[in-house]
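Heads up, one of the protein chains got dropped from this complex, but the rest are sitting where they should.
Entry: chain A
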Amino acid sequence: MAEPLTRTPKGWDRLSPPSKVAITLHVNDVPRTLTIASWTTLLDALRNDLGLTGTKKGCDHGQCGACTVLVDGRRVNSCLVLAIMMNDARVTTVEGLAKDGALHPVQQAFIDHDAFQCGYCTPGQIMSAVALISEGRARNADEIRELMSGNICRCGAYPRIVAAIQQAMAAMESKP
């Protein structure tokens, strides 16, 4: 019988129980302590350990942007972040945008412009757009498109996404 396919390095048991570590994440302004394995990504920690399933797993390889969250105010692909490296970090997910029952201007703009079809990429698009506006680097549609290129929408809602971001940008500028 053929050897079972394995790429396990010699002397290393991939089935050995992982040593788990306790970390604290400040998720949407709430401190959360969780116990994770070294390989747990921030995305999996949010979804599986904290039940925050608004953040989506698309490609799991940093190619689609569906998992975009803010870490200490900066947008990142949470699928390529090890949770163990994020102890004490401030994490903002789509669940943390609405305040006192009112949608964030970017969320409202996505509804106003019907800026999605299936909606799977939408939380990542919204988080990316929130960061794009706070970065202040995009002033026109060309620059919005370029700086949103890390968020793929396979339904092709791009024109409405750009329009929604322009509306939110104007709304947030008038009310700082």
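Definition applied: a residue touches a chain if its C-beta (ideal position, glycine included) is under 8 Å from a C-beta of that chain, and two chains touch if they have at least 3 such contacts; residues count from 1.
The definition used in the following text is that contacts and distances are computed from a predicted model.
Chemist: Tell me the UniProt protein name of the chain this structure doesn't show, selecting from "ABC transporter permease", "Sulfurtransferase complex subunit TusD", "Xanthine dehydrogenase family protein subunit M" or "Gas vesicle protein A".
Modeler: "Xanthine dehydrogenase family protein subunit M"
Chemist: So which of A:L25, A:L97, A:L132 or A:A164 would be touching the chain we can't see?
Modeler: Touches the omitted chain: A:L132.
Chemist: Using the touch definition from the top, which of A:N28, A:T55, A:N77 or A:Q167 touches the missing chain?
Modeler: From the options A:N28, A:T55, A:N77 or A:Q167, the contact with the absent chain belongs to A:N77.
Chemist: Please identify, in ascending order, the residues of chain A that touch the omitted chain?
Modeler: 7-9, 12-14, 16, 18-19, 21, 38-39, 41, 60-62, 65, 68, 74-77, 80-82, 84-85, 128, 131-132, 135, 137, 142-143, 145-147, 149-151
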